[in-house]
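What you see is the complex with one protein chain gone and the rest in place.
Order as written gives the chain letters A, B and C; numbering starts at 1 within each chain.
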Amino acid sequence: MESIGLNHFLVVSAILFSLGIYAVVTRKNAIMVLMGIELILNSANINFVAFSRYGNSGLGGQITALFVIILAAAEAAIALAIVLNLYKTFAHVNIDEIDKLNS
Amino acid sequence: MNDIILINISIITLLLPLFGFGLIILFSKRFPKLYMLGIGLLIVNFVLAVILLYAKLSNFLTQDINFQFTWIDFGNVPYLGNVHIDLGLKIDNITVIMLFVVNLISMLVHIYSLEYMKGDKRFNRYYAYLGIFTFSMIGIVIANNLLMIYIFWELVGLSSYLLIGFWYEKKSAADASKKAFITNRVGDLGMFIGILIVFTTYHTFTFDSIFEQISNGVLPFDSNAWLTATGILIFMGAVGKSAQFPLHVWLPDAMEGPTPVSALIHSATMVAAGVYLSLRIFAMLTADAMLVIAVVGGFTSFLAATIAITQNDIKRVLAYSTVSQLGYMVMAVGVGAFQYAFFHLITHAFFKSNLFLGSGSVIHAMHHEQDMRQMGGLRKKMPVTYAAFIVSSLAISGIPLTSGFLSKDGLLAGSLAFAHLTGHWLLPTFGFLVALMTAFYMFRLVIMTFHGEPRNKEKYNHAHESPFVMVLPLIVLTALSLFFWYTPNPVGPEQGWFLSEWVRPAETVVPQETRFDFMKTTGEEVSGHSAGAVVFSEEYEHAMHWAHIPTLILSLLLGGLGILFAFVIYHWRKIDPDELAEKFKSLYLFSLNKWYVDEFYQATFIAGTLKLSYLLSLFDKYVVDGIVNGTAFVTRGISTVSGIFDKYVVDGLVNFTAFLSGLIGLGFRRLQSGRIQTYLVLVIFSLILLLLFFEPF
Amino acid sequence: MDGFPILTLLTFIPVIGMIIVLALPGKMEKEIKYVTLLSTAIQVVLAVILLSNFDYSAGGIFQKESFQFIEKYKWIEIFGGSWIGTIKIDYFVGADGLSVPMILLTALISFIATLSSWNINKSVKGYFALFLLLDAAMMGVFVSLNFFLFYIFWELMLLPMYFLIGIWGGPRKEYAAIKFFIYTLVGSVFMLLVMIGLYFSATETLANGSKAFSFDFLVLMDKANYLKDGILSPFNPHNLRFIAYIALFIGFAIKIPMFPFHTWLPDAHVEAPTPISVILAGVLLKMGTYGILRISYPIFPQITHDIAWYIGLFGMINIIYGALVALAQKDFKKLIAYSSVSHMGYVMLGMASLTTTGINGAIFQMFNHGTITAMLFLIVGVVYDRAHTRGLYDFGGLANQMPVYTGFVTVAFFAAIGLPSLSGFVSEALVFVGAFGVDTLRTLTMFSALGILLGAAYMLWTLQRLFFGQLPEKWKSLKDIDAREYAMFIPLTIIIIFLGIYPSAMLNIMNTSVNTLVEFLSVNIHNISIGGL
Partner (left out) sequence: MDFTSLYDSLSLIKPEIVISVTLLLIVIFDLIFHKNKTLIPYIALAGLIIGGIYVLSDISNSGFAFVISSTSNNFGLLALDSFGSYFKFLIIITSILIVFFAKHSLEIKNTGTRQGEFYTLLFGMILGMMFMISASDLIMIYVSMELLSFSSYVLAGFIKLRDRNSEASLKYIIFGGVASGIMLFGISLIYGLTGTTNLYQINQVLQSAHVNLIVLSFSLLLVVAGIGYKISAVPFHFWTPDVYEGAPVSITAFLSVASKAAGFAILIRLIKTAFVSNIDSVGNWQLIPVFDWQTLLAVLAILTMTLGNFAALWQDNLKRMLAYSSIAHAGYLLLGIVVFSEIGIEAVLIYFAVYMLMNLGSFYIVMLIADKTGSENIDDYGGLGYVTPFLGVSFAVFLVSLTGLPPTAGFIGKLYLFIALIDAKMTTLAVIAVLNSVVSLYYYIRVLKHMFLKKPDGNVREIKLSAANIVYIVILLIPVLLLGIYFTPLVNFAESCLAFLHF
C-alpha cells in the first residue's frame, strides 16, 4: 500500500470545495449556507497546508491556514449576528423567502 | 439725344411703376385716393415710351443701345478665371415698339378701370398690382439677358397670380390664380434648365455674347442636338406664358380676373411675352427647334379655335381666340416669319385688348353677365362699343383695311412658303382652317351679343353705353386696329415702314448644318446684317412672293366664308345651331369640353402627385421613422400593451432601439430574482463558462 | 479691430445675460425679458461691428493668417509622460467667410426669437436662462476653430434644447424632446470618436519645437501634419478615414436633417414653442451643413470628392421628398417643417457640387433659409397664438380679416417658393447653376428642379387654404398683427427683399473664402474632375 501523497489531499480538498458549493446553493437554512462557506474555506486551508508540506516553500502555507481559520471564525460570528438580526425581523431564517429586494 | 439719356429714360420707365406699387401698398390705408398716383405715373411712363419710340425709330440713332452692369461677382474662380453675372438692358426697335404698346395699353387699362372697378373694396390694391405688372413687363421687354428675362418672367407670373386671384373670395378665382402660376412654373422649369445649360456653356446670360459664341462654334456640350434642346427648353417658358398646348389650360380660367386685367395681361402683353422671348432667342434656334415650335403653335391655334366655336361665355370665347392667335404667332416664329410674328403680336395686342375692353363694357352694362345667351341686340344700346367690336372682329378675321389683315396675311404666307420649301403642308392647313374658324366664332360672338332680339329683357333694359373713361380706350384702340398706322398700302404690308424699316428680318447664328436649307449662307443674301448671322436666302424671298397671292385670295375667301356662316346660322337662322350641335353631338361636346384636357390633367398629373405625396407622408410616418427608429413597431406595441408602455416607452424610451434595450433590460431583470442562491448558481455557472472559454488549448 | 475680443464677446454676452437672469428673482419677469432682449441686441450690434470690420479679401478656411478676429489662448496644455505626448487644447476662435454669415444669422435670429418669446409666461426665468445658454452655444459652434471647443459647444446645445422643447412644448413635447436629444446625441458621440481619432493622427509643432497632438482644425487640414501610422492618417495604408468620414457625416446629417434621419424634425417643430422652432429651423439646422463645410470638406478632401455625388443624391431626395411630403400635410407647422427639409436639400446639392457657385449658393441658401423659415414659423406662431389651431383646413378667408399679416405671409411664401427679387431665388439659382455645371450631378439637378414646382404647389395651396375663400364665423374676431409682431416681421422682410435685389451684399462676404475652399479641395484631390462652375 502506497503512502498518502499530495494528490490525495488535493482530491479531498476538491471534494470538500464542491460540497461547500453544493451546500451553499442548495440549503434553505441560512446557517447551513454559512456552514457551506466554512467548508469552502477549509478546503482552501487543506490546500495551503498540503502545498506547504509537500512543496519546498517553507511554512508560509500553514501560517496562512491559521490566518484563514481566524478570519473564518470572525466571519462566522458576524454572520450569526446578522442571521440573528434577520430572525428578529423575519421570524425565520429561510433564505428562499428573503427576496424582497429584487429586479 | 445720346444713349445715356435714353438709358436713363428706359430705366425710369422701368422703375416708375414699381415706385407706384410700393407707395400704394404702403400708404393706401392713409390715402384712399392714392390710385390716382398710379394712373399719373403710367401717363408719365407712356410719354417717356413715346419719346423712346420717336428717338429710336426716327433714326436719331441707328444702332442698338446696350447697357449692362455686374450683379454678382465671383472673383477669381479656380480653373475658370473671372466669373461674374451681369444684368443689363438692350434697346432696339423691337424693344421700343413693345415699350410703346405695353405702356399704351397699360395706361388705357388704368384709365378704363377707373370706371369699371369703381367701388371695389381693394381699389388701391388693384392699381398697385397693375403697377407691379407693368414694371415686370417692361423688365422683360428691355432685358438684354436671359437671367433678367427669367426674373421678370416670374414677376409677371406673380402679378398675374395676384390679379387673377384679385377676387379671391370666389373659390374659382383662387383656383384659377393658383392654376395659372403653377402651370406657368411647369414651363419655367424647362426654361430654367435651358438657361442653366446656356450659362454652363457660355458663362454668361447676355444674348449678344451668347450668339457671338454660338457663331464662333461654341455649342452646349459640343453637340447640335443639345443646341436644339436648349432652344426648345427655353421655348418651354414661352409655351407656359403664351398658353401654348399643352400648357394652354390656365389662360381661359384666368378670365376669372377683372376684365380690364384680361385685356391688359391675358391678351395683349404678358401672354405675348412668350412670343417676344421666342423672337429674342430666334437667332439660336436650330431647324429642328423651329419645326417643333411651328408645330406647337399651329396645333395650339387649331385646338383653341375649335374650342372657341362652341363657348358661350363671352370672355372665354375671347380667351380661346387669344390662345389661337398666340398659336399663330408662335407658328410664325417657327416657320421663320420673324417679322410677321412680331407684327401680328403688335396688331393683335391692339385689337384683342380692344375686344376685351369692349366685352368689359358689355359685361359692365349687363351687370356682370358674361353669358352671351343672355345678351343680344345691344348694338342700339351701346353703339361705340359695337363699332369697336366690329372693327376689331374684322381685324382678327383678317379683312382688308384692318391691321389684322396685314399681319395675319403675312404670317399665313410665311407658313405657306415654309411648306412650299420644306414640305410641311400641315402648318398652312392649320393656319387657313383657323382663319376660317376665327372669322366664324368672332362674328358668332358679335351677332349673339349685339344683333337679334335681346334674350334677357330686364338686363337689356338696364343696359346703357359705358361712360367716357371706358369708351375712350375703345376709340383709341379701334383707331390703332386700322391699317394706315403700319403701311400706306392696305394689301402690301412689306412696303410699310413697319416691316421695311422698323423691324429687321430675322438673323440666325446656329451652325450651317443645323439650319433649314433656305436659311443657309449659300447664294447671295438679301442684306447681311451682323457677321455670321444670316437672313433668308433668295429662294425664300421667291417663295414668299409665290405665296403672297394665293394667301391673299385664300384668306379673304375663308374669312368671308366664316363671317357668312356666322350670319347664316346665328343671324338669319337658316340653320339651327342646336340641331347642328345635335347632329355632331360628340364633336360638339368634345369642343365644348375643351378636348377634355383639364380633365385629363386632373386625372393624371394632379391626382397622381397628390396620391404620391399622401403615400409618401404615410411612408415617412411609418416606414422611415420605422427604419430609423422603429416607431412603426413601437406604435403597434404601444397600442397593444399601452398600459405598461405608457410607463416605459412613452417615458422617453421613444423608439425601437429604446424598446429593444428595454427588452434586454427586462431580460436582465429576470436574472435579478432576489434569491441569493440563484445568484450564486449564476456565478458558478458563468465561472464554468469562462473557464471553458479561457482554457489555453 | 485687433486685440478687441469681439468673437468671445459675441459668444459669452448671452452667458453673462444668463447669469444676470439667474440672479434676478423669478418674480421680475419683465426685467428678465429685458435683460435677454438687451443681451441679444448687444449681440446683433457686435455682429454688425464684426461685419463692418470684416476684410472681404481674406480667405480663411485653412490659412491661419487669413482668418480674422482670431483669438488663440492656451486653454489646456498637459505635458504627459512619454506615452501620450503633450495634450494641448487651445481656446481658438476666428472668423472667415464661412462663419460670418452664420454669426450674423445667429445674432439676428436670436434677437427675433427673443421678441417672439415675449408672451412666454410659464417659469419665465428658467426659459430665458436656457434660451441664452442655447444662444451662446450656437454662437460658439460657429466661431470655434478647435475641434474640442467646437464639440463642447455642439453638445452644450442639446440640454437647453431638450428642456426648451420638453418644458415649454406642446402636448407630445416629451416624446419630441427625447427624440431630438437621442438623435443628436447618437450623431455627436460618433463625432467624438472621430475627433479623438483625428487627434491621434496629426501633430503640430509647438513653440519649443516638440510635437504635440492637436484638435486644431487648421492643423488637421494640413496633410503634412499627419503621422505615418495615425488611425485616420492618409499615409496609413489601412486607415479608417472613410468610416470616420461617414460617422462624422451622419453626425452632421442628423442635424441638417438629411433623409432618412429627418424624422425628428417634424416632431420637434410641431411640439416646440414658436421661438424655439424659429431657432431650431433658423440656426440649428445650419450647423449640420456648416460642420460639413468647415470640418468634413477640408479635413477629408479626397473622400469628400469621392462621395460628393451621394451628397448630391441625398440633397435631391431631400428636395423632392420633403416637398412631396409637405404637400400632404394638414398641420401648418408640420408643412413648414417638411418644407425646410426640402430647402436644406438645396444646400446639400450646392455643397455637393464642390464649385464656387454651388457652395456660395449653399451658404447663401443657409442664410436665406434661416431668415425665411424663421419668418414662416413666426407666421405659424401668429395664427396659432390667436386661433390655437394649426389645421390648414380650419381656416380660410383670413386675407380680409388680417390684411397686413397676409401681406407678410405672401412675401415669406413667395420667398420660400424662390420668387426672383426675393433672397430665396438667388441662392437656389446659384445652387442649381453650380450643381448643373458638374457633369456627374447634371441629371440630379434636373430632377431637383422639380422642387421649384412642388414648392410652388404646396405653398400656394396653403396660401389659398388659409387666406382665400370665405372667412369662417369663428375667426371673425381674429386681430391683425400687433407692434411686437411688426418688429419681428419687418427686419426679416427687409433682409429678404434686400438680399433678393442685391445679393452681393452677402455673397461678397463669403466669396473669397469659398474660392479658397474650392481651391484647397482641388489641390488636395487626385483625379480631380471639378468641372463647370
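In this text, a residue touches a chain if its C-beta (ideal position, glycine included) is under 8 Å from a C-beta of that chain, and two chains touch if they have at least 3 such contacts.
Everything quoted here is computed from the prediction, not taken from an experiment.
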Within the entire complex, the undisplayed chain is in contact with A, B, C
Residue positions on chain B contacting the omitted chain are 648, 651-653, 658, 661-662, 664-666, 668-669, 671-672, 674, 676, 679-680, 682-683, 686-687, 690-691, 693-697
Residues of chain C touching the missing chain are 75-78, 80-84, 87, 123, 126, 151-152, 155-156, 158-159, 162-163, 166-167, 173-174, 177-178, 181-182, 185-186, 189-190, 192-193, 196-197, 199-200, 231, 240
Residue list for chain A contacting the dropped chain reads 13, 17, 20-21, 24, 30, 33-34, 36-37, 40-41, 43-45, 47-48, 50-52, 55-57, 60-61, 64, 67-68, 71, 74-75, 78-79, 81-83, 85-86, 88-90, 95, 98, 100-103
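Here, only the chains that are shown with their structure count from here on.
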Ranking B-C and A-B by C-beta pairs in contact puts on top B-C
Rounded to the nearest Å, the gap separating the Cα centres of chain B and chain C is 38
Chain B contacts chain A in the complex at 669, 672-677, 680-681, 684
In the complex, the residues of chain C that touch chain B are 174-175, 178-179, 182-183, 259-263, 321, 324-329, 355-357, 360, 397, 399-400, 407, 414, 419-421, 425-426, 430, 432-433, 436-437, 445-446, 449-450, 452-454, 456-457, 460-461, 464, 467-470, 503-504, 507-508, 511-512, 515, 518-519, 522, 530, 532-533
Interface with chain B, chain A side, in the complex: residues 21, 24-26, 33, 95-96, 98-103
